[in-house]
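See structure below.
Here the complex is missing one protein chain, while the rest keep their positions.
Labels run A, B and C following the written order; every chain starts at residue 1.
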Amino acid sequence: MSDRTNSPLPDIQKTQDTRNIPIDKVGVRGVKFPIEVLDRSQERQHTIGNFTLTVNLPKEFKGTHMSRFLEVLNVYGREINVHKLPDLLKALTERLTAKEAHIEVRFPFFVEKAAPVTKKTGMMEFECGFDATANGHFDLTMYVRVPVATLCPCSKEISQYGAHNQRGWVTTRVKTNDFVWLEDLIDMIESSASCALFPVLKRPDEKWVTETAYENPRFVEDMVREVALAFDGDSRIDAYEIEVENEESIHAHNAYAYLARTK
Amino acid sequence: MSDRTNSPLPDIQKTQDTRNIPIDKVGVRGVKFPIEVLDRSQERQHTIGNFTLTVNLPKEFKGTHMSRFLEVLNVYGREINVHKLPDLLKALTERLTAKEAHIEVRFPFFVEKAAPVTKKTGMMEFECGFDATANGHFDLTMYVRVPVATLCPCSKEISQYGAHNQRGWVTTRVKTNDFVWLEDLIDMIESSASCALFPVLKRPDEKWVTETAYENPRFVEDMVREVALAFDGDSRIDAYEIEVENEESIHAHNAYAYLARTK
Amino acid sequence: MSDRTNSPLPDIQKTQDTRNIPIDKVGVRGVKFPIEVLDRSQERQHTIGNFTLTVNLPKEFKGTHMSRFLEVLNVYGREINVHKLPDLLKALTERLTAKEAHIEVRFPFFVEKAAPVTKKTGMMEFECGFDATANGHFDLTMYVRVPVATLCPCSKEISQYGAHNQRGWVTTRVKTNDFVWLEDLIDMIESSASCALFPVLKRPDEKWVTETAYENPRFVEDMVREVALAFDGDSRIDAYEIEVENEESIHAHNAYAYLARTK
Partner (left out) sequence: MSDRTNSPLPDIQKTQDTRNIPIDKVGVRGVKFPIEVLDRSQERQHTIGNFTLTVNLPKEFKGTHMSRFLEVLNVYGREINVHKLPDLLKALTERLTAKEAHIEVRFPFFVEKAAPVTKKTGMMEFECGFDATANGHFDLTMYVRVPVATLCPCSKEISQYGAHNQRGWVTTRVKTNDFVWLEDLIDMIESSASCALFPVLKRPDEKWVTETAYENPRFVEDMVREVALAFDGDSRIDAYEIEVENEESIHAHNAYAYLARTK
């Protein structure tokens, strides 16, 4: 093996490129890595990150050095939160000799939830994440995706009894000027729904969620507006995107609404 | 180029294998191909098949010849139905010198559906398919996956008003002794639900589907049993598997039931 | 039933909304519909569209009328191409009384391809689509996603023999000022790769594609730059986004590059 490893191996990536085309982002995608994230009630939570890590590539260079992204992740990626992300991005710009570095990470995030009446607890999963960029200044977007129950106001109004309802998915991207827990965003979104979802529901709980949803009908239009009102009312939030997709129980297709606002 | 193409290229696949291990199935997967399938109301329907084509490989041979699967598909794959599948399988066994050939194909299948009251029509998609094997005799399984509305009997019974409902997915595999339309299976499954889904629903239709679902509550347990009763009542059906998965609107997880029976 | 359908049913959607929040986009998503698209060699091709159809919703209204999206699709959605999309969008703005309408459609698109040496033909699928907006003027983006073979220049250079290669995915969004065939974009992308993919390859063809890839090594960085050069050289193209993701055969994660440019 020694003859293989001792030979001086050329570095093709750093050879000069003559095509004169800078590349906005280059790096690695779909990198899975065990991480710890901050947890409002337990301080910390073990979970698994799915990372895209990229930097800009100046027009002079043929390629970036992909293995360095993994080396930086090994050192700086164990803890993923708003306090640690700047270090990870700084390390990327330094190791890759880049002006700009980006991270996109998504992870399952668990919250213990109690049933509304019996208070039986269980774990519920939310897809969360961060999108961050460093290019002189640090720019962060929080990502939270929350399943909710939505009950159709039209169906309720026009029907003698019942009302169609379904699982809906609320996806939000939020820019903040101060620390915000992932759980804070989840709470605001769940409060905007016909009813929140729960991991464990005994019969008294099921009665409660059924009636609560019936009393709080929501179109996808209502959902994006109610979440927008909640975000508008939180001074820590500067800008947001809200997307709601209802898995309509009367159709094979979905109802959809999207709203973006910078305060 | 001629020196490349004129050279006699060795056939590695047909060299002898000494590991003494026959392989159950070898071939190609994820092959997309435009097809025509039979349609109860329009005679024929253009759609797109996603194919897995395999044969057995005797222990004597190192490999199969993958390109021949595609060549057979080119000739025999344009029309996919119970009458044409035996020819495709026979061609596979001949071209690949195999005793056994298998096909799995899935395709989007469209049915024009009229709204229950206004009769407004639209197209609704179902995932359908065939699994077939030829090894001396021909063995066929039909595959149909149907989205439906299910309304929870417990939620209805215990609540003062409303009842949680949701989109559910009924997946069936059916062995038949006579010709059965894909639409026949779809009809039997939709009739077993709290209510069928529709592409276009105006307000009078929405009132109808809301009230119909409320009048016909179904657990996943009810769904598999009702579909089983429908299949039991059709003498063309010899055996079946039924799987139901409800995207519960009160939970982030699904309710699930499975039932298999050979008459 | 008549008592149900004759009753005047209230229109909740058009009731006034007091939250004072306009919604950017509201409509339907995941609507599957059989369509015809233009085909450079066959004139037309049957395929299946997956649609998102949306309009803006002024702050005054509680909701949009979801069923009308499906009705418009029924009338205007059979043929999907640059000539027909303006009519579909115009019909959406009129039926939904909106200022702005959007369509996103993705469909499998088949091209008959001949093997490079034996000329054996087969069908190869590409994911294609259109994103269009009408808000006074008509704005169109073409979408094409092409799988290619990429061979690593570094691996080739540093190894005594062989070079790792893999399937890569090139995803492009293109704004044009004149008619461009989907096949034109596919051709430009395939020509930029280490080698194009083929549905049927006999041994002389496999030799050709293996050697061709070895002679044309490409990083993801090379891929985005080569496609950018091709798009820069076509005066019908005004702006583009190019994304390349290599399913690295030496890693479980992917290499990724992204480049956007407005000429």
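Assume a residue touches a chain if its C-beta (ideal position, glycine included) is under 8 Å from a C-beta of that chain, and two chains touch if they have at least 3 such contacts.
Since this is a predicted model, take the numbers as computed values, not measurements.
Trainee: Considering the complete complex, identify which of C:Lys14, C:His46, C:His164 or C:Arg261 is in touch with the unshown chain.
Mentor: C:His164
Trainee: Of the listed residues B:Val72, B:Ala101, B:Ala115 or B:Val224, which contacts the missing chain in the full complex?
Mentor: In the complete complex, the chain left out is touched by residue B:Val224.
Trainee: In the whole complex, not just what's shown, which of C:Ala213, C:Ile237 or C:Ala257 touches the removed chain?
Mentor: Going through C:Ala213, C:Ile237 or C:Ala257 one by one, C:Ala213 is the residue touching the chain not shown.
Trainee: For chain B, which residues reach the chain that was dropped from this view?
Mentor: Touching the missing chain: residues 9-10, 12-13, 17, 19, 21, 23-32, 52, 54, 57, 62-64, 66, 153-154, 157-158, 219-222, 224-225, 228-229, 245, 252-260.
Trainee: Residue by residue, what part of chain C touches the chain that was omitted?
Mentor: Interface with the chain not displayed, on the chain C side: 124-125, 147, 149, 151-152, 154-155, 158-167, 195, 197-199, 201, 203, 206-207, 209-211, 213-214, 247-253.
Trainee: For chain A, which residues touch the unseen chain?
Mentor: Within chain A, the residues touching the omitted chain are 1, 4-5, 9, 11, 31-34, 45-48, 67, 70-71, 73-74, 108, 110, 117-118, 120-123, 125, 199-204, 207-208, 211.
Here is the rule we go by: only the chains that are shown with their structure count from here on.
Trainee: May I ask you to sort the chain touch graph into line, ring, star, complete or other?
Mentor: Topology of touching chains reads as complete, every chain touching all others.
Trainee: Over half shared numbers or under half: where do the identical copies chain B and chain C land at their interface, same or different?
Mentor: Because over half of the interface numbers appear in both copies, chain C and chain B meet with the same residues.
Trainee: In terms of Cα-based centroids, which chain occupies the most central position?
Mentor: Chain nearest the overall C-alpha centroid, as shown: C.
Trainee: Whole-Å distance, chain A centre to chain B centre, using C-alpha means?
Mentor: Each chain reduced to its C-alpha mean, chain A and chain B end up 34 Å apart.
Trainee: Rounded to a whole Å, what is the gap between the Cα centroids of chain A and chain C?
Mentor: 25
Trainee: Mind checking the centre-to-centre distance between chain B and chain C? Centres are C-alpha means, answer in whole Å.
Mentor: Averaging C-alpha atoms per chain gives centres 27 Å apart.
Trainee: Residues of chain B touching 2+ other chains?
Mentor: 125, 199, 201, 203, 207, 211
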